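Have a look at this one.
Missing here: one protein chain of the complex. Every other protein chain is in place.
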Amino acid sequence: MAGNSFGQVFRITTFGESHGPALGVIIDGVTPGVELDLTAIQAEMDRRRPGQSKITTQRKETDQVEILSGLFEGRTTGAPLAMLIRNADARPGDYERIKDLFRPGHADYTYFKKYGLRDWRGGGRSSARTTAACVAAGAVARQLLARRGVTIVAYTLRAGGVACKTIDLNQIEMNPMRAPDAAAATAMIERVEQARSNGDSIGGIIECCVTGVPVGLGEPVFDKLDADLAKAVVSIPAVKGIEFGAGFAAADMTGTTHNDPMSPEGHLSNHAGGILGGISNGEEILFRAVIKPTSSISSEQKTIDVDGRPALIRTKGRHDPCLCPRAVPVIEAMTALVLEDYFKRQETVHG
Amino acid sequence: MAGNSFGQVFRITTFGESHGPALGVIIDGVTPGVELDLTAIQAEMDRRRPGQSKITTQRKETDQVEILSGLFEGRTTGAPLAMLIRNADARPGDYERIKDLFRPGHADYTYFKKYGLRDWRGGGRSSARTTAACVAAGAVARQLLARRGVTIVAYTLRAGGVACKTIDLNQIEMNPMRAPDAAAATAMIERVEQARSNGDSIGGIIECCVTGVPVGLGEPVFDKLDADLAKAVVSIPAVKGIEFGAGFAAADMTGTTHNDPMSPEGHLSNHAGGILGGISNGEEILFRAVIKPTSSISSEQKTIDVDGRPALIRTKGRHDPCLCPRAVPVIEAMTALVLEDYFKRQETVHG
Amino acid sequence: MAGNSFGQVFRITTFGESHGPALGVIIDGVTPGVELDLTAIQAEMDRRRPGQSKITTQRKETDQVEILSGLFEGRTTGAPLAMLIRNADARPGDYERIKDLFRPGHADYTYFKKYGLRDWRGGGRSSARTTAACVAAGAVARQLLARRGVTIVAYTLRAGGVACKTIDLNQIEMNPMRAPDAAAATAMIERVEQARSNGDSIGGIIECCVTGVPVGLGEPVFDKLDADLAKAVVSIPAVKGIEFGAGFAAADMTGTTHNDPMSPEGHLSNHAGGILGGISNGEEILFRAVIKPTSSISSEQKTIDVDGRPALIRTKGRHDPCLCPRAVPVIEAMTALVLEDYFKRQETVHG
Partner (left out) sequence: MAGNSFGQVFRITTFGESHGPALGVIIDGVTPGVELDLTAIQAEMDRRRPGQSKITTQRKETDQVEILSGLFEGRTTGAPLAMLIRNADARPGDYERIKDLFRPGHADYTYFKKYGLRDWRGGGRSSARTTAACVAAGAVARQLLARRGVTIVAYTLRAGGVACKTIDLNQIEMNPMRAPDAAAATAMIERVEQARSNGDSIGGIIECCVTGVPVGLGEPVFDKLDADLAKAVVSIPAVKGIEFGAGFAAADMTGTTHNDPMSPEGHLSNHAGGILGGISNGEEILFRAVIKPTSSISSEQKTIDVDGRPALIRTKGRHDPCLCPRAVPVIEAMTALVLEDYFKRQETVHG
């Protein structure tokens, strides 16, 4: 109820703050008897971890995952799988200087009002660092989904006003923007560096596509597959919107253009983004999420202090000038968590 | 788990099919001792009901709500509030002709594959008629929220390519499009009628703004207020995306322009849409949802039958050529359900 | 959260008060494609309904079930199954005389303090009449369980100090006590009639045995099968305790006598009551519940009124002098609801 769990059958519960001792996650509902590839889990952590390239924050965290339970002789047992990630480079002291100020665009003010106290250590529980636990859990989900034939790929489609013109999935991990278009990536990186040198930051759009999902995942009428994907993705820090298939462009389309005609070989287009009536229709699941520009910027901004008095603030420290590259694996992870959960939910329908 | 409940504390469970005997909802977690205005509930039903104007479906339903429990001497008791809405103008026979065909853009195919059977009576449980139960429950939530000082208003911001240029809330209920701009409404209606005469349909965008929400609603890290609003709204039939505040435009903004500076009087802008870190920040909550063009169109479309053979289909019958006008009260209802739930959840934080 | 739902996958939500317009239940998570025997549902209602024999309350209710959704052409669709039971013989006026007094042994006082108001119409939501909805849902669960080979039988093992000496399941429905021993039944009925003529009531013990449950149902560590059966059964009005297998007698046993040795043909005894470590072990599931003497008695008792002043009360009206006969089908129903849910939960383990 307090919001730190996600999923129904394949369900995660996370804990940890940005500058506390550790982060972690318990996954309940893991299929027993599955051999886990721990190297693959760590590889996902590496895709999200700070300091992975010169355009991300320089905080040094190796994000080593220790598995505390649920694994025996290399295989899952069906018991909860607990994963622990120690914070190695926490520097709460960095934030002491601004402990009485609310950083604009951050959750400082809302947490303070909600809980009646201030955990000023770099956002505490509201920090995007909490997504490390999601990526660890998502990496497990991915392995389970791979056995089902499901593949999830996300990438930076647009950033700082630069849009990809081609989608070459092989390019994604070859540039630090995780853009599927090498030329666009180069232009994006330029925008990122320019923003950083201006004490500013930029936003972007991430697209995610999922192949291999059979027809039938999703539960009417509230737990629609797109509804829960929307929840999962919007819960990621900095995401301010999501659209499926044709998305907002559908506003200006007509039924004859938007409807996806059917043939014995499948749908003849995919404006629906692979989901009809909240249930997967066998086509590629396709959605896009918008990432706001990083709130932590070193330019001076107007704010107030904990006593409500006006103040000026500069958020110095180690921050990403564009969140897209590191948000890509987070979006994939949240997508994986939703899908593994819905596969299991579907088992109950006829069971 | 099977998806027909929504909310945690203020929680609804709905039932009913488009052409079955009845629809209904049980609300659990209603504050006891509150005098309910039954006329106001019915008024909300009237805003959603079919046949309310010449640009909506002509199915005749008065959608009378019968309260079966949870009310004593005009006041809520804290026991579950059950509301029943009989279907009066169900005509399952209308669909018998196409009972073996899947309507493109509908959930016919996905339900068939998911459940292994076909309830061909106008979509059955996947029909947007199920939102009648949500509106009934939402009407109760609205009354509870009104006591908390919260007001929710949604309107058609764009339809058929026509955008509102002004936002005059007084205009909304004065035109059948529920647009806040009279001139735009007239142009929209023209597009609707043109689409209908073409055997086609149009889409649009609905904007929703909520005033009076205090700072502090929303639960990190997964049950963020925007995450659950996203789930609630995307679960509405025909919604294909949602964005908060600046929304997708944030992709091209920078931190210095997107961050909302703070002053002792509040935030100096509202690009965040009233939510920071998943928690309400005291500003107006503002989001937009895209509504796809109605899938039921009388133009001929390619499809397949239940045996997978190619076929052609025309979806005749009584349908809305644009779903926006009737989706407006549904979006308000789902928003109300989320907010009343989160007000109650916040009570548990310090309690 | 407010307590009117039960189960995780096969999940019921109930509503209704003893003297309100109607009672009912929504079942979510019903396997689609199953032909429902409506006569069998009604037969279960008849086993619980008032006025079924001269030793039960004489309130006249036929408890006719109307199915409002989830059924099409006689088969379940996978959509929520809603069932409605109108109250026909509600007489709230009977209670007006004692509307300001709290009946000892009833929930009058606790509800008043909890909700801050008094629904004095025969207990309102706290009445055992609410179990009608559970029996309706349980009757559906039973049919689903029958397809799995599961049989549930409960009976009055003891009442008014009279214990059954033999267990002949064929006897149960042949006497109004639902006792499996005809001679004991006769003696019990004598005690019931004597209690009634004294303005008093008696208690008893109900035993329930379930056959056909395979090894493996139950979820560690909190959702153990016995833990959830305990919750289900103790939630039934008037139940004050439950024990499994050897039960409280285990306190004086030793490990060598209580442990059930195993053989290739199964366990050689069943002191565990068919559940080990919270998971069914393939043996008969066996438990007993104690039913307190009916709280509604016509003898004069000390109480207080809503203003806290001392008063005397006699609870006249139509009441059961012993609740066992009608509690038997309720215990069976709650057991069925738990089991059908756990069968479905087990599907998710390997799915």
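The chains carry the letters A, B and C, assigned in the order they are written, with residues numbered from 1 in each.
Going forward, a residue touches a chain if its C-beta (ideal position, glycine included) is under 8 Å from a C-beta of that chain, and two chains touch if they have at least 3 such contacts.
Owing to the predicted nature of the structure, the values given are computational and were not obtained by experimental measurement.
Participant: Among the chains in view, which touch the chain not shown?
Facilitator: Its contacts among the visible chains are A, B, C.
Participant: With respect to the chain omitted from the figure, which of C:Ile98, C:Ala139, C:Ala154 or C:Ile291 is a touching residue?
Facilitator: The single option touching the absent chain is C:Ile291.
Participant: Hey, which chain C residues sit against the chain that's not shown?
Facilitator: 1-6, 8-9, 14, 102, 104-107, 109-111, 113-116, 123, 125-126, 130, 158-161, 195, 199-205, 215-224, 226-228, 230-235, 237, 240-248, 250-264, 268, 271-273, 276-282, 290-297, 299, 301-304, 308-310, 345-346, 348-350
Participant: Just checking the interface: what residues of chain B touch the absent partner chain?
Facilitator: Chain B touches the missing chain through residues 1, 9, 29, 31-33, 78-79, 220, 343-351.
Participant: Which residue numbers on chain A touch the omitted chain?
Facilitator: Given the touch definition above, chain A has residues 1-5, 8-9, 11, 13-17, 20-24, 26, 28-29, 32-33, 66-70, 72, 75, 77-82, 84, 114-117, 119, 121, 124-125 touching the missing chain.
To be clear about the criterion, only the chains that are shown with their structure count from here on.
Participant: Applying the touch definition from the top, give me the chains sitting in contact with each of chain B and chain C.
Facilitator: Chains touching both chain B and chain C: A.
Participant: Taking the mean of all protein CA atoms as the centre, name the chain whose own CA mean is closest to it.
Facilitator: Centre-most chain by C-alpha means: B.
Participant: So, comparing C-alpha centroids, which chain is the farthest one from chain B?
Facilitator: Between chain B and every other chain, the largest centroid distance is to C.
Participant: Since chain A and chain C share one sequence, what rotation angle in degrees maps the C-alpha trace of one onto the other, as a multiple of 5?
Facilitator: Between chain A and chain C the superposing rotation measures out at 180 degrees.
Participant: Using CA atom averages as chain centres, what separation in Å is found between chain A and chain B?
Facilitator: So the centroids are 26 Å from each other.
Participant: Find every residue in chain A that makes contact with two or more other chains and list them.
Facilitator: 1, 9, 220, 345-346, 348-350
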